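A single protein chain has been omitted; all remaining protein chains appear in their positions.
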């Protein structure tokens, strides 16, 4: 039933983990951390969101404890990043596309996992977004940055995840099969995010001065 | 048995959540975050403490997953804050009083939840304080501040929560009914906090210089 059991989706899920791991490793490199810091940031960025989801939903086992393949993929991605950066430039655009795909998969698959645990609709939406964005938030906290996804300089990110999860849920209430609805949801997240990056679509900032 | 099942207490509990959500939204505004940041900070500030408590106690379900009303209240509070700030000044004193009430309710009700889970006395005390203050700590970490409750410039906050929880537990050992003891505990937390704000009662700072 869960999409992650399908070989193609599982492969994409691992790709999403790898991309987020690279993003964590690069963030560590921008701060000049050592190799332990690189691996640690790769780990928290890529599995932080899903871990928080599984802990909050009180699932029987956190996903990477049940299936340690994820840890090996992350370690591989961190090592590849360290080696790659020594010889070649960072392919920023390829990473941005892969990140959008990772966000898309994580948020829609995360929502499905919450559904399978019997969560109410609003909790399903929250868990979908959380799965997609929480890893990046933990990454930013560890390197002492205000989380990227909260900043008005960042193009739609959580909002793209929200849109895709809503699309998925809406299509399902219209009797579209879950797997088809998920594919549309995933495409919408990635499309929204990439469109926002291309046309620089951002959310307004909120300013308060409290005495 | 749990006080939160009483309509009046449940209403106060939701009020506490709303006030803490406003505090999170305002903190986001002081850092110029975007709307996603505002909602996210409103969420973590208001339910962070209770969520940590529920996860640590390994409760069957985190409170806002069992009852998503909390999420709607938070979303409403965040939207009202964004709109209000555009037109009117922030009612700092009203917020401070409501925050003291929120702290009072969260800490005493949090202690009761730990009791219901069969925790030992010292764990009940820790969980009470944690429920009251952890959300604000997570808020401060996300906006890159040293947590307000750890700073010597902040009037008694955790100590007020501690006092109220101890008062509640003490009255109960004196055979006072739990609900009466809770009301006294709640009043003591709010009273201690507001007195500390009015008379600027603070804890000493601790200074170390390590080579």
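Each chain carries a letter (A and B) given by its place in the written order, and its residues are counted from 1.
One rule holds in what follows: a residue touches a chain if its C-beta (ideal position, glycine included) is under 8 Å from a C-beta of that chain, and two chains touch if they have at least 3 such contacts.
Not measured: the values here are computed from a predicted model.
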item	value
Candidate in contact with the missing chain, chosen from A:71, A:97 or A:166	A:71
Residue, one of A:82, A:122, A:166 or A:183, that touches the chain absent here	A:82
Identified contact with the non-displayed chain, of B:15, B:75 or B:141	B:141
Hidden partner chain, touching residue among A:28, A:161 or A:194	A:28
Selected residue (touches chain absent from view) among A:14, A:38, A:77 or A:182	A:38
For chain A, residues in touch with the removed chain	25-26, 28-38, 40-41, 51, 55, 58-62, 64-65, 68, 71-72, 82, 85, 90, 92, 141-144
Touch residues of chain B, complete complex, unshown partner	55-58, 119-120, 122-123, 126, 137, 141, 144-147, 149-152, 154, 157-159, 202-211
